[in-house]
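Here the complex is missing one protein chain, while the rest keep their positions.
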Amino acid sequence: MAEKQLMKGNEVIGEAAIRAGCRYFFGYPITPQNDIPAYMARELPKYDGVFLQAESEVAASNMVYGAAGAGARVLTSSSSPGISLKAEGISYIAGAELPCVIVNIMRGGPGLGSIQPSQSDYFQATKGMAHGDFHLIVYAPSNVQELADLTFKAFNVADQYRTPVMVIGDGMLGQMMEPVEFMEPIDPDELPKKEWATDGAKGREKNVINSLALDPRDLEILNERLQDKYKEIKAQEVMYDEYKMEDAEMAVVAYGTSARIATKAIDMAREAGIKAGLFRPITLYPFPEQELAATTEKIEQYLTVEMSAGQMLEDVRLAVEGRRPIEFYGRMGGMVPETDAILNKLQEMRGE
Amino acid sequence: MNEEVIMAGFGGQGVMSIGQLLAYSGMKAKLEVSWMPSYGPEMRGGTANCTVIVASEKIPSPLTTHPNSVIVMNLPSQTKFVPKVKEQGLVVKNSSLIDEKIERDDLTIIEVPANEIAEELGNTRVANMVMLGAYIAEKEIIDLDIVKNSLANVLPERHHGLIPLNEKALDRGYNLVKEPASV
Partner (left out) sequence: MMEKVASYPDSLTEKKFHYCPGCTHGIVHRLVAEIMDEMGIKEETIGVAPVGCSVLAYDYFDCDMHEASHGRAPAVATGIKRVHPDKMVFTYQGDGDLASIGTAEIVHAANRGENITTVFINNAIYGMTGGQMAPTTLEGQKTTTSPYGRNLKEAGNPIRMTEMLSVLDGPAFIARVSVHDPKHIRQAKKALRKAFRLQKEGKGFTMIEVLSTCPTNWGIKPQESLEWLEEYMMPVYPLDVYKDIEEVE
């Protein structure tokens, strides 16, 4: 690893992608992710890469579809309303089993919403991105170093499973600067050749990139294959983190920016004599279901904290299966939870 | 040590730059750091601010509700942020542009005629560095030399010719606190 640099989260995503061998970026301007395309526009030409500002997010996601099918490591990034538009292409990419990385730097919604940090696209990212039975692998970094590590990892995992991977952050994570160290760069020319890619059928049978199967049984077979893939992903790819959980009696469940803020509230709660800990999913899909369920042995009460009306909350409930009470604290619309409020909630739950 | 400081002023007064400089210096001093800007339309023409946290332990949140310190470059920033400062906290105030008195009496207040000093140095744009120098002198969380050595990392290359001027501005602010008589 090289020397530490102080970098903005959004730019770190761009740098990590380039180091992962990504040479193609297709996107469309939207706040608060604009530093990502700006970084790629500045840096990719130095690597003989391609930055293209598309006419819309719809077009951008379909350019990604084409480039991914052609065998390249490719990135697109956007913020909430733009991801809604990219959903079309993402469904096709999932259906055609192509690897790519999509970044969502979330902002408040619904509609045009606000440009302030939010986590209200959890449902979209993990369950309802677009039509059809598919999932993305969803990484939720909570600091700039993790943005670098998970963006880098996302490209490898996408290729491994031939599946789109999303890195989900929010305006705060994208805009903040923190020290970061990057992985050693990968030379894309040294990556294994993708035998299925559309790069000209020279001396081989033709390749077809496609998500259409008019015969329902054929389409069911494709879906069974996807489901097998998700089963494998669930078994292999779950990531989570714990903070002060060893002796905790209460657990805050939070990811990304909310988790950072909750950490501080937990420290304050400990000072006030409350044994609180943090359970932080790093993969939102696959959700660390069994790992969270295992904590119900010791944890008496759970508090889910999100910058939304309570979306991950549903997965927390599914994992805890009613064995323990779960409460929720959230802010919406671009408001960021304050540590005091989380602390108050923990105290209130403790009957204090 | 956990220092949370908000720097605020008009867009163009360079509060983002001194924030980055402080964060970079903290990183060089092997401390944990974070820099978080306000972003969006409020940056265009209005007030800009950033939060810098420098700590000996991992930083949970890059935001703060109650900073230990504020550096305020103009009146709207003083009005907005001084009430949020922790009890017994620090205010570094640009007295060149702010006449209004601070009502709270629990705070340490350092008045820095930053624009006048910068003008004496020949460039009002280094008023931000004068303010940061004064802050560094008061808080003593990072060595002034580390801050000076970080200028080259933070300033865009086209401004590297101005590094000596920025160093002077840092010194002037620093000495204002350390050796008030000599200023």
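Going in written order, the chains are labelled A and B, and every chain counts its residues from 1.
Quick note on the criterion: contacts are C-beta pairs under 8 Å (C-beta built on N, C-alpha and C of every residue); 3 or more make two chains touch, one makes a residue touch a chain.
Given the structure is predicted, the values throughout are model-derived calculations rather than measurements.
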Report, in label order, the displayed chains that the undisplayed chain touches. A
Out of A:G203, A:G273 or A:G351, point to the residue that touches the absent chain in the complete complex. A:G203
Using the definition of touch stated at the top, determine which of A:N62, A:S78, A:N104 or A:S118 touches the missing chain. A:N62
Can you list where chain A touches the absent chain? 24, 26, 50, 52, 54-56, 58-60, 62-72, 74, 88-89, 92, 96, 198-203, 206-212
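The rule is simple: only the chains that are shown with their structure count from here on.
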Rounded Å distance, chain A centre to chain B centre (Cα mean): 35
What part of chain B is in contact with chain A in the complex they form? 20, 23-24, 27, 33-37, 39-41, 59-63, 65, 153
Counting only contacts in the complex, chain A reaches chain B at residues 4, 6, 31-32, 115-116, 171-172, 175-179, 260-264, 267, 336, 338-340
